[in-house]
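Everything below concerns the one structure shown next.
Note that one protein chain of the assembly has been removed; the remaining protein chains are unaltered in position.
== subunit A ==
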Amino acid sequence: MSFKSIVRELREMKDGIGNISRRGEEGRNWRNRAQSHIAPDVASFEPSEQGQWANIPPELLLHIIRRVEESETTWPARTAVLFCASVCKSWREVTKEIVRTPEECGRLTFSISLKQPGPRESPVHCFIKRSRDNSVYRLYFGLTPLIVCLVASVKMYLVYLIDKSSFISSNFLGTKFTLYDSQPPSDASIQERSPHSRRFRAKQENASFSSIQEGGTAPTPTSFPQSVGEKASLPSVSDAKETANDVCPRESLVVKNKAPRWHEQLQCWCLNFKGRVTVASVKNFQLVAAVDPSHNIPAEEQEKVIIQFGKIGKDIFTMDYRYPLSAFQAFAICLSSFDTKPACE
């Protein structure tokens, strides 16, 4: 076979792929294409096929994509930024260079930003919708569903499956919930309850205690782990405890309920949710950092609500979170308070 005929054949293959993608909606075809045995990178044999735009200088591309990023700050319009990152490798690099973390810009972009700490000042406003008939919880940002959680029963434990590598499980009494997230070291117990109090403990690396001290930082993952297994196995709770203690020597961030004020006129205990919660419910809560006086955290910082959760209608709740929690951790904390176990109030 001559070189020319190989090139011709490759070109035909490439055209074929183009045709496949032309059928129907892009989204539905992605998986099909990804599983096809035709390698789309055959075009690299023929650099001359690339048009003038393909040779666009990186600094020019940077200017263009930066403008896309700056003009689309809300979802779902922000999809445009992700599309820029999907075009090809060089576009992806440029886009990644431009996009900042939620902590820096207050915006969510790539899926990884769900696991990055939220902004320090104004919280990210999300809401959670519950479908009672199939036990599914969805976390929304605007109209965009961010995380979907299925509730399953494994033996006598309730398990909240978040994605293929993360889940929350409770102990038998429902007094302790543990979040398992992709990699063993980042296990965290997210809620421990006693009949009179709740303690939320974020033992995840992400939200270590030092992060709320002045000038402290919460580690920000920049990519997903590469070697995630198909299905995470269910480690026992005791295993998780050991791992967490061994691997995470840093003092973990402990958060506690914000104390409500007594409202003279209404004759009840109240919390100020700043209009984000409209229905009185036992599930409503606001959490602040529980700090030891010896750590010299300013009173102002101690009063800052890190996460608030509350009811706004039947099966619909708001969830506002901020630094040092990530959307993922905040959602996990909220999920643990949906559970109705004997030990829950």
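Just so it is clear, contacts are C-beta pairs under 8 Å (C-beta built on N, C-alpha and C of every residue); 3 or more make two chains touch, one makes a residue touch a chain; residues count from 1.
We adopt the following convention: contacts and distances are computed from a predicted model.
Hidden chain, UniProt protein name from the list "ATP synthase mitochondrial F1 complex assembly factor 2", "AAA+ ATPase domain-containing protein", "SKP1-like protein" or "Vacuolar fusion protein MON1 homolog": "SKP1-like protein".
Checked against the full complex, the candidates A:Leu82, A:Val151 or A:Ile312 give a single residue touching the omitted chain, namely A:Leu82.
Among A:Val94, A:Leu146, A:Leu253 or A:Met319, only A:Leu146 touches the chain that is left out of the view. The missing chain lies against subunit A, touching residues 14, 21-22, 26-27, 30-31, 33-36, 39-41, 43-44, 49-54, 56-57, 59-60, 63-65, 67-68, 71-72, 76-80, 82-89, 91-92, 110-112, 144-146, 224.
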